[in-house]
Each structure stands twice: as C-alpha cells, then as structure tokens.
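Okay, structure first, notes after.
Note that this is a trimmed complex: some chains were dropped, and none of the rest were shifted.
Going in written order, the chains are labelled A and B, and every chain counts its residues from 1.
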Amino acid sequence: MDGTHAARTVTEVMATAEPPAAATPFGRASRDFLFGEVWSRPGLSRRDRRWVTLTCVAAADSPGPIEEHVHAALASGDIELEALLEFVLHFAVYCGWPKASHLEGAIARQWDRVHRERGEETPPWPQLPNDTLGPGVWDERLKRGVEEFIDVNLMPAPPTNSPYRHAGILGFVFGHVWQRPGLTRRERRIVTVASVALDDSPVPLQTHVTAALHSGDLTKEEMDEIVLQFAAYYGFAKGEALADAVETAWASKPG
Amino acid sequence: MDGTHAARTVTEVMATAEPPAAATPFGRASRDFLFGEVWSRPGLSRRDRRWVTLTCVAAADSPGPIEEHVHAALASGDIELEALLEFVLHFAVYCGWPKASHLEGAIARQWDRVHRERGEETPPWPQLPNDTLGPGVWDERLKRGVEEFIDVNLMPAPPTNSPYRHAGILGFVFGHVWQRPGLTRRERRIVTVASVALDDSPVPLQTHVTAALHSGDLTKEEMDEIVLQFAAYYGFAKGEALADAVETAWASKPG
C-alpha cells in the first residue's frame, strides 16, 4: 500500500500541511482506506463527497471531526460560506435542530479560523432580507409546496390533515426549504440521502433514494460512491441499509 | 421485588391484557426495573412519562416499541390524537423529518388498531385550515418569533444572519411551532429536553434544560424523574449527560 499517495490525499482533503501520524490501527486505516481509497476514488466529486461527509460528522456529534471537516471545506475552497449556511438549514430539517445549531457554531468558529490563518479580518455574515422567506400568502405557499413535493419525491403530496403535513411538510419543508437557492436540487438530494440513511426510517430511506435515482439527478455510479463514502463515515451497518435501498431503487427504475 | 406489582404496571402502562413473558434477563429487567420501578414512581405524571418515552422510542427507530408505545398512549386514553399529531411536528423539529414521518405512520396504524379493537370505525383525520399556520406577514411573524424565542429560552434571540436562524429558528421553530396550541408550553419543554438529551449537542442540551428549570415550567423533582425515564429508554450513557446538565442548571438557578 503506497502511503505517499494516501498521505497526499489527506493533506489535500483536510487542507492541512502535514498528515496526522498513522500510529494506530485506526490511524493507519484512516490514511490508507479512508483517504488512500475512498476519498481518492473517481465517480463522485470532492465537493459532493464533502456533502456526504459533513452530514455524517454533523449527525455523529463528534466535536473534533465536525470542526476539522468544516474547516477543510472552507479552507480548501471546495464549498463557499453561503452554501454551507444553506446546508445547515437543510440538515436541520433532516437531522434536527439541535445538531444543526451545533454545526452552525462550528461554521462560525472555522470561518473565523480560516481568516485568521490568512491574516485577514473575518467578514461578518450579512442579515438576510425577508423576501428570501418566500410567499407569505398561505394558499400560494401550500400550492407551491405541493408542486415542489411532487417534483422532488415523484409521488403525490400528502393531504393537509396533520400539523406535521400541513405546517411542516407542505408549509415549510417543501413549501420553502427545498425551493431556496444557494444549494442545487442535486446537492439537497445528496444531503437528504445521507440523512435518511443515518436515520434509517425505512420508508423515507427508500422514498428519497428512489427519487434521487429515478429523477436522474444522481447517476447509479454517483449513488454507489455515496454509499461507500457514507459507510466509511457512519458505519457499514447503516451503510448496508443504504446499499440495499439503492439496489431496490435501481431495480425499479423505469426504462 | 414484587413481580405482581410490576406485572400490573406493565398492563396499565402498555394497555395490554397480559404482560409479556419475562423469560430472559432483559425481559425480567423490563418488568422489574422499567415498570416495577421507573414507571411506578411518583413525581412525574404518567402522561408526562409517555412524552419522554415516545420521544425516545421514536428517535431510536426501533419499530416494535414505537408501535407499542403509540398504541398504549392512545388505548390508555392518556394522550388524545390531536396532541399526538402536534407532538409529531415538534418532534420533527428536534429529531428530524424522517423519524417524524415514521412516527406519524405509526400513529395512523395504531389509531386504526385502537378503533378495530373497540369494534368501531376509524374516524379520519380532519383537514387543517390555513389560519392555523399563523401570520403570513414576515415582519410580524419574525417579531413574534423573537418574542417566543426569548420567552422560551430566557436569552436574547439570534440575529437573522443565516438561513438557519432566519427562515428556520425565527421564521418557523419559534415563529410558529412553539406557538401552536394543542401542546402546552410545558409539554413542548418535556419533548425538547428528551430530544436534546438523545442528540447531546452540548450547547442546546444545556440551553433547553436550563430554560426548562429556570422558567419554573418544570420543577427539579419532575426534571429528576425525566432524567431517569430518559435513561431507561435511551440508556445511562446519554442519561449521564442529561443528569449533569440538570445539576448544572439547578446550581445556577437564581434565587
């Protein structure tokens, strides 16, 4: 196993000058498997691999890795601040507000650190105008929510017969969040697939994986890479459930 | 340990005719520790213990317990359907949409089962009118969101300088969800405390536990019972983090 290639990938991906010592079985496997193999693979861009990884580390709550990967995303230039902040909101919907709160704190710290490292002053985050919140007329908002739900999920929207479906799903998640610019539909799908995989609620897992593939927004090759990246960062047990969902979705793809 | 008392508590809490066989160490500990001790304790009502338990089982994704505890909540009469459906939305905010989706499916199944068991037809869930969605004028909605944030968290509201804070926290979570009737402020605090405990992002954990105690909405005795109920259903590892947060919050309570 060529440690040189792996070590170089570590420094590129993690935006560090030197790779950490590979002095333990875990450290050695980090260098050789995680970076030497998984991060080095073609088939999924580095930016897309970061979306999967950021979702996993943020959901895992491990404090060090969250700071390191947020820093790496910013310092490498692979992901700009605005996209990271949109990611926080999408992640909040799929993994819950408390973890998103912690993630946003990490982004604030690492945004500051990146500028200090460059000897620059840290630009503040601008206030957002209210016209970014979408229509305030509920009939119109819910109508657009229904359309977005169908477009994303490739199935009919639910009725508005519960708070979760009415205020939540149609009024907010598809009525607003999925429509926000700053993250592409495709990127939102990547974050969502990783999120439903770490949750493994069976129906949302199959629904979102199927929609991602059947829409054509993600290819089978890209999805297969997402499975491996996810398995490395959230474990091969949940990785297996995601792998199965991908195979099921691919087998049922029309045409 | 009086097995009769424990067995009786099982049937009451789980709304079953017969307690399950206690044939393994786990089965016996379920009967004797979980029901014989924890569920039987004074200091926290059965309905409030159900809020903690429902949050834990829904977040844990364990399919059997989710169905059993949702059924028990409905069949016992301790929690009415409307409150359960409000719980789904609050839970979605704190534990993420996919788990909430699964939870709502369980509620639909168990609502149907409860009526079949009674030989009744299952009433449908009524469509919700749009005037339950709150103000659509953003300035007003955010202003109320700021007020609700301060009232709930006992600290200043964040600036609107990220999508998460603007559209999410102020526009939706405090700008709408916490204000909805159907669950009391106190009940929302119980679900939120259990949610931040199972996530254990450190700052939200301390923030919500502190606000729950300092507001007076939950007493120290009630919070101590919530810690034990939570530890039983989500484990003593995360239970310890919650216990520590409670002691820290109590030590800093003014007066």
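Rule of thumb we're sticking to: a residue touches a chain if its C-beta (ideal position, glycine included) is under 8 Å from a C-beta of that chain, and two chains touch if they have at least 3 such contacts.
Since this is a predicted model, take the numbers as computed values, not measurements.
Colleague: Hey, this file places 2 copies; any idea how many the whole complex holds?
Modeller: 3
The criterion applied here is as follows: only the chains that are shown with their structure count from here on.
Colleague: With chain centres taken as the means of their Cα atoms, state the distance from subunit A to subunit B in Å.
Modeller: The separation of the two C-alpha centroids amounts to 27 Å.
Colleague: Name, in rising order, each residue of subunit A that touches subunit B in their complex.
Modeller: Contact set of subunit A toward subunit B: 61, 85-86, 88-89, 92-102, 104-105, 124-128, 130, 132-133, 135-139, 141-142, 159-169, 171-173, 176-177, 180, 182, 195-196, 199-205.
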